[in-house]
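Report on one structure; see the data block that follows.
Shown here: the complex without one of its protein chains, the others still in place.
Lettered A, B, C and D in written order, each chain numbered from 1.
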Amino acid sequence: MLRVEHVTKSFGGVVANKDISFTFEEGQIVGLIGPNGAGKSTLFNMISAIFPPTEGNIFFKDHQLNDLSTHEIVRLGISRTFQNLQVFKNMTVVENVMLGQHIHSKTGLLSAAFRWPSVRREDERAYEKAMGCLAFVGLDHLYKVKAGNLALGNLRLLELARALATEPQLLLLDEIAAGLNQKETRDMRELIKKIRDSGVSVFVVEHDMDLVMTICDKVIVLDQGEKIAEGTPKEIQNHPRVIEAYLGAEMEEEAG
Amino acid sequence: MGDFLQFFVSGLSIGSVYAIVALGFVTIYSVTKVINLAQGEFVMLGGMLMFTFVSAGLPYWLSFFAALVIAAFFGKLMEGTVIRRAKGADPVSLIILTLGVAIFIRGIASMIWGKNPVRVEPFTSNQPYNIFGASITPQSIWVMLLMLFIVAALYFLIERTLLGKAFQACAVNPTAASLMGINPKQMSSFSFTLSAGLGALAGLAIAPIMFPSYDMGIMLGVKGFSAAILGGLGSAPGAVLGGLVIGLVEAFSAGYISSGLKDAIAFTFVLLILLIRPYGIMGERSVGKGGL
Amino acid sequence: MDGVHQTNWIGFVVFAAIVLVFPLIATQSFYITQATFAGIYTIVAIGLGMLMGYAGQISLGQAAFYGVGAYSTAILTVTFGLSPWLSLLFSLAVPALLAWILGHTMARLSGYYLAMATLAFGIIVYVVLVEWRSLTFGASGFYGIPTLELFGLRLTPGIPYYYFVWIITLLIMSLSFNIVHSRVGRALRSIHDSEVAASVMGVDTGKYKMQIFILSAVYAGLAGWLFAHMSYSISPGSFALNASILFLTMVVLGGSTSVWGAVIGAILITVITVIVHALGLRYAFITSDFEHVLFGLILMLVIIFMPRGLFPTLVDWITAQRPKEREEQQKQREESA
Amino acid sequence: GNGGEQAQAGEQEAPAVYKIGAIYSKTGPNSPLGEPEWNATVLLEEMINAEGGINGVPIKVILADDESTQEKATQEMNRLIHDEGVLAVLGSSGSGESLAMKGIAMQNEVPMISAAASVRIVEPVEESYWVFKTPQSDRHAAERIYVYLNDTGISKVGILHDSNAFGESGREQLELFAPEYGIEIVAIEQYNTNDPDMKSQLTRINSAGAEAVIVWGTNPAPAVIARNMKELGLDLKYIGSHGIANQRFIELAQDAAEGVVIPTGRMLFPEQIPDDDPQKEVLMNFYNAYVERFGSEPTNFGAYGHDNFMLIVEALRNGATTRADIRDYLEHNNHDWVGATGIFNFSPEDHNGLTPDSLVMAVVENGEWRLLDH
Partner (left out) sequence: MAQCILQVENLHVSYGPIRALKGISLTVREREIVALLGANGAGKTTLLKTISGLLVPHQGKILFKGEDITGQDPTFIVQRKVIHVPEHRQVFGTLTVLDNLYLGAYHHYRSTGKEQIEQDLEKVFNLFPILKERKQQLAGTLSGGQQQMLAIARGVMAKPDVLLLDEPTLGLAPIVAKEVLELIQELNRSFGTTVLLIEQNIVASLKIAHRGYVIAQGEIVKEGEAQALLDDDEVKEAYLGHAVQ
């Protein structure tokens, strides 16, 4: 469903992504790993059209994404979370998530001003959906807290719920478990699996190998902007370049 | 040709005035991210205090420095009594706050000095020089020199010293700055003092040109603000460039197109430049869409 | 829909009731005049407040739209003999068109740079009003603007016009409440908090900013129309930078994060003016210069002690008085931990 | 507030006090105009009441500052009429504010005497039934200047005016009457009140071949212009407006002011007015009282304030104590009324009542204004 073809991205002198190609099958969880600064977030940013690639093409279900703007991408069915949290701090939790329903409603300025019955119906539907997503990630009890007052772990869940509310086909998760302790990470893992099982493909960037290796169907490894490996978690764990560049020699020790 | 040169010289000298005012904006902005709309009032204070001291019979240069020091002190006072207390305010509220200060100072000034403009003698004898048919007064030359000196000093301070980096750190993230042992309050106080001093200096320099009065700060404030933005907020050379550009555009459009439309032309020009360079001529450093 | 910002219609009805009975208790017609102006300003302030608090944009040129609205109707009714009710359309459309054009050119700007662009726009419009003498009669002003007639009733300044203005203001308020508490309002608030996250949710940030900018211009144009037909004459001076700053001040003092803030801000400024004025009448030492000093002082005090504006502070204060709610909040927080 | 009563009370018995409203621009951009007007009003109220009032009834002036804005003028006008129930309103200083007040005066049928220049305040006269004004209209000043130019043989002029209402209405009248006097206007330039430098405009006017430049504005800009002209070494005759008819202009411009010529009311130099001038006494009395009370000169604007006030006093003295009576009195009974500004003859056709003779020409000589008789 997602095809990345020879994508290169450079910022001035820094080449963040260099000639990256891969494909992404529907219904999978794919992991994207690599050292800090390898270009993972950059790749995510291009898939969500926050900026275009310098070279190369990205296709999602036969739509070329290069010339689209971010808000159009969402309508194609791609949603994401952010490594550096981007919640709407001054809105309540449920309002945050209702924004995920934005693309599924039509109310414009004028109809909103007069608040026709259809507007009210639409609002209620969005609310129901948002509460559903909150319940799904287990945040429903906090629905009316101001998002800015949440602790970090809950913020991550909130971003996840918000992304889910757009009803995506492809979900990009950028370091969704950063700042969670082992127990919370474990819960997150179950959640991701559940999302996949509901038919959403998931693309995760994570530094928590436990998480990546246990849930991913496929793992792609970047190093200094280049793709150095792609394969099943097993293959990746034993890939010499990956061990050298990223996992480190003692990784197995700890995992085992 | 003579006309052209005259317009150019006029533009330069007006532009230098705007530039000095703009540098005051830059000083405060680059430390606190506050836009101080009372900047124009410090210019006024400089001029009016000078007038007061000279009228009271103090020697010229003593009056000059006394005016400078007192105005700078008012800057410090403003920071300590008003700005510092408005901790939780967002940038727009802070702007309105400085506006409140400006209205306050202006009101007091009109009660003390009345509404009439006053006269202040130039630094040196004011026999104009004639350069290829264009006339320029020594005071205008003083203004330009002063402006160049200030921008050089500020540029060095902000860009080349650790203190300057500490300034910028306070502007970017005061909390983190305090964790580095930088005292944002002290810096903020320092920047207001410095900037009020600069404002007063501008006032002292232009008092002999334009007859200061209690309300001169409004116009200079607007022009200085525009110059600072046009140049790219936070950049001292940018402010100077912005000031000169506005001054020159005004002079040339008054000279060649229409003096009635000169403001409209100058501000249309500002708009156009901003369209081409959304962060001003010298651009503010920005991380754009980085760090997501 | 618990947990979602919704219009407090009870508050609105109470407010409307106060507004409607005010003329009955106002002892002086001066208060009626002031209150009429407050109504007109409220309309501008609501638009500007939505632009600032919801879309996160500063405008230092709002008075230009206000002026264009006023001049449109003045010129059309006096010079071209149009009915004021027809010219209303132009008073709304011309500012909208200008906002649309300006909005396109400003799409690239943000923060103080945007403020600068709007400031420039305001100054340009002012100069045009002064210089286009054949149309506007220049700096000394345009005069002879007719009063409105509605069903044979002349809406003369005073109580008739007060009711006319405030009924429109209440209407604008309720429309605005609906907007900010809708999908559109949420989208705008999200832009304010994180533009990139908003666009990732599918919000076309450019489109919404443009819409709200146009809306604010239309509001200002409407207010200008009301102002023109209340005044026999108008002049560019009423639409200069001062006025833009006055509107901005109203929004900031009231609090930009809610429509109520703008309403309260506009009323607050009027009340301050009335109080300072009343003091001036009573105490000889409070001259009009002193009034400025006092005004500046009040401005400073309000921002120092209520940095987010009067309305949010009041709301906090009232909720703090309700211990039950606070307890509930604390409980929720602990659950979240 | 229980104002209404006095307004109607006049007929039967003498009221306790005559309430008059006055709105002047004490603050804001028009304050150079408004302040002397305000002061004059304060002074005259004191003087009249010290004399025992009008036929034994004290006069009370409710003074209001419109801060040079139309909104404030509108608000104060409404307040004075409805809440204070004044018999008449004086003011305001600026044309824009006066026009705003005019609408309210007409609607509420309250006599009003403006202190602003624009002829539009009292014209067309059918639409100005309740409105009068005392300052010479800019038309008079323009004509007076052109008479002077014809006398001195200058025919090509440039105009340099403030972009505010004051400067603009001067420019309008200058343009209007130029053909009649055979004057060619070769350049029209403007500036903003606080601009620091007008060399560009002057250079342009000079290059256009002007022999004289007519500067229309109030301090400080005309002084800046005088100095700029000197710095540029321009050989242009400087003709100012009555806006700089004060000592302040000379103090600011100093030697650059030498030779500057202006049309002015006689209030600029009462001592220099010949003793046989009918205005002499009024001028001297007011001038001396004003200088003694405020330590500054009344200027022509003070004279407007004086005349506005005294016209009402005159009406009251003669038994016109209702709004309608005052208006009628002003329109019909003022024949050759001697004011500080000039000699007034109001009529149903003319609510200004002055001729260009109310202006004289003055020149700066040795740092002082001298009456110029040519």
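Points to keep in mind about this one:
The criterion applied here is as follows: a residue touches a chain if its C-beta (ideal position, glycine included) is under 8 Å from a C-beta of that chain, and two chains touch if they have at least 3 such contacts.
Just so it is clear, the structure is predicted and the values come from calculations on it, not from any experiment.
Across the entire complex, the residue among A:63, A:104 or A:207 in touch with the chain not shown is A:207.
Take subunit B: the residues that touch the chain left off the picture are 162, 165-166, 168-169, 172-173, 175-183, 284-288, 290-291.
Not every partner is drawn; the one left out touches subunit A at residues 11, 14, 34-38, 40-42, 83-84, 149-154, 175, 178-184, 186-187, 207, 209, 246-248, 250-251.
Criterion: only the chains that are shown with their structure count from here on.
Following the contact convention of this document, C is the list of chains adjacent to both subunit B and subunit D. In this assembly, A is the chain whose CA centroid lies farthest from the centroid of subunit D. Each chain gets one centre point, the mean of its Cα atoms, and the points for subunit A and subunit B are 47 Å apart. Separation between the centroids of subunit B and subunit C, computed from CA atoms only, is 31 Å.
Put simply, the C-alpha centre of subunit C and that of subunit D have 36 angstrom between them. Along subunit B, residues 110, 260, 263, 289, 292 each make contact with two or more other chains. The set of subunit C residues touching two or more other chains comprises 130, 196, 287, 289, 292. Of all the residues in subunit C, the ones that touch subunit A in their complex are 1-5, 175-176, 178-179, 182-187, 189-190, 192-194, 196-205, 211, 215, 257, 329, 332-333, 335-337.
Interface residues of subunit B, counted against subunit C in their complex, comprise 35, 82, 85-97, 99-108, 110-111, 222, 225-226, 229-230, 233, 260-261, 263-264, 267-268, 270-271, 274-275, 278-280, 289, 292.
Subunit C contributes residues 27-30, 32-34, 37, 130, 133, 138-141, 143-145, 156-158, 230-235, 237-238, 242, 287-289, 292 to its touches with subunit D in the complex.
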